[in-house]
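Of the protein chains in this complex, one is absent; all others appear in place.
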Amino acid sequence: MMKFNNRNVYISPKAKIGKNVKIGDNSVIYDNVIIGDNSIISNDCIIGEPLNDYYFKDDYQNPETIIGEGALIRSHTIIYSGSSFGTNFSTGHRATVREQSRFGNNCRLGTVTDIQGYVEFGNNCWLHSNVHIGQQSKIGNFVFIYPYVVLTNDPTPPSDICVGATIGDFSQIAVGTVLLPATKIGMHCLVGAQSLVGGKYEDYSLIVGNPARRIKDVRDLKSKETDESHYPWPDKFSRGMPWEKEGFDVWKLKNGYEND
Amino acid sequence: MMKFNNRNVYISPKAKIGKNVKIGDNSVIYDNVIIGDNSIISNDCIIGEPLNDYYFKDDYQNPETIIGEGALIRSHTIIYSGSSFGTNFSTGHRATVREQSRFGNNCRLGTVTDIQGYVEFGNNCWLHSNVHIGQQSKIGNFVFIYPYVVLTNDPTPPSDICVGATIGDFSQIAVGTVLLPATKIGMHCLVGAQSLVGGKYEDYSLIVGNPARRIKDVRDLKSKETDESHYPWPDKFSRGMPWEKEGFDVWKLKNGYEND
Partner (left out) sequence: MMKFNNRNVYISPKAKIGKNVKIGDNSVIYDNVIIGDNSIISNDCIIGEPLNDYYFKDDYQNPETIIGEGALIRSHTIIYSGSSFGTNFSTGHRATVREQSRFGNNCRLGTVTDIQGYVEFGNNCWLHSNVHIGQQSKIGNFVFIYPYVVLTNDPTPPSDICVGATIGDFSQIAVGTVLLPATKIGMHCLVGAQSLVGGKYEDYSLIVGNPARRIKDVRDLKSKETDESHYPWPDKFSRGMPWEKEGFDVWKLKNGYEND
């Protein structure tokens, strides 16, 4: 066993660690963290990072942090107390997740991804490396967000206004794109790389440019490789998806996505 | 006490640590670091990181690093030797600050922010997550820089020319913007998201686009929320600012900002 030798690991006596959980060297688990069975916390992680009040209030109590079963948290990740994650949550290295972040099942965060807290994600969201999610963002199910995308929330910086972006089920946000405050992206949309996006977009929109606009319906976007549209993508891509075995057509009927 | 148990902490005998300073697990404080009273250095930090010469010269002496009173350095931050920070300096996680960086009072650096050294900041500058400041940048007071902004310095890469950008007091640089080498932004400017900015801009400019240009006076920019201009912002925003209690109008008269 190369890892998990319990060298320089600290686990609070107030944490609850499930069965068959492995914790890597130099990691710290703070008060009131609950880690589900069969989870892996790799090296140099901080789970249940105390909130700002900890530094200044003597009677500070660390809020509950819930990590579901089957998590795989890669090294140098920091997760604040007061967030919750469904089953099979995973992170790359050096992810940061602040308080009051709610994630469904089967979500993945890439390396250096930065979740600013006070956000909601559905199930099966995949965020790649170095994604930045501002506070008050609301993201549906099966949303994939690619590297260096930023979701913002302050329309007139600096201000006390905080209105996050919303992204509907199955939408894809390509690399380097910025969603301006209060942007609403419908379901099954594709936002092209390095776009600057504001406003509200209907389902199945292809959204491109700086400033971005709706170019066409994604179902009319021909792939150079196949000469047919890749979208809606769940019919064409199943790796790691819950419909991997039976196909999306069968799965969606069973799971309440009849209209997609 | 959840943190600050002195597990695996190393403090050089040549460092000077003030009163009531807390240092988190696995952190390292190198030679000739001076930390002011009531400061907090969280987990896994490196303060006074030796410069490159350390690896190659036997008689290497670590330059002095000065961290003012009341600092809050969050976990995994790396601060090189040879920089100085005024009072109430704070960082998010994994900030990197290289040598010869000078910061005034009340400055904040966000998570993963990367200060390349040989830079100057005034007081009350707030840099959000993942900002990159190239060498020879000069930034005034009350400048806020948002995620994924990059300040560059080489007009013909690669070369030995290094001419940083300059940003005047109270200016705001929104997410994803690049300032090209030698860019000069005046006071009270607003640079829009994902702009590519070169050249010189007068005070109160709204600067937008790729390539960016001055669109209008920020005082003529109507907010959708209020139908009046949010700028100059110090009249409208005071959270964490020194005029929080008395208002900007009163404060500026006392503090030499009569002309703003």
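By written order: A and B. Residues from 1 in each chain.
Here is the rule we use: a residue touches a chain if its C-beta (ideal position, glycine included) is under 8 Å from a C-beta of that chain, and two chains touch if they have at least 3 such contacts.
These numbers were taken from a predicted model, which means no experiment stands behind them.
Peer 1: Going by the contact rule already stated, which one of B:K3, B:R74, B:R94 or B:H188 would touch the omitted chain in the full complex?
Peer 2: B:R94
Peer 1: Among A:P147, A:G199 or A:P242, choose the residue that contacts the chain missing from this document, as touch is defined above.
Peer 2: Per the contact definition at the top, the residue touching the missing chain is A:P147.
Peer 1: One chain isn't shown here. Among A:N32, A:N62, A:N88 or A:N130, which residue touches it?
Peer 2: Candidates A:N32, A:N62, A:N88 or A:N130; residue touching the omitted chain: A:N130.
Peer 1: Using the touch definition from the top, which of B:G24, B:P50, B:G168 or B:P234 touches the missing chain?
Peer 2: From the options B:G24, B:P50, B:G168 or B:P234, the contact with the absent chain belongs to B:P50.
Peer 1: Touching the absent chain: which residues on chain B qualify?
Peer 2: 8, 10, 12, 26, 28, 30-31, 44, 46, 49-50, 54-55, 62, 76, 78, 94, 96, 112, 114, 116, 130, 132, 148, 150, 152, 155-161, 176, 178, 180, 194, 196, 210
Peer 1: Can you list, in ascending order, the chain A residues touching the missing chain?
Peer 2: Residues 2-3, 5, 7-8, 25-26, 40, 43-44, 72, 75-76, 92-94, 111-112, 126, 129-130, 144, 146-148, 172, 174-176, 190, 193-194, 209-210, 223-225, 230-231, 233, 236-237, 239 of chain A touch the chain absent from view.
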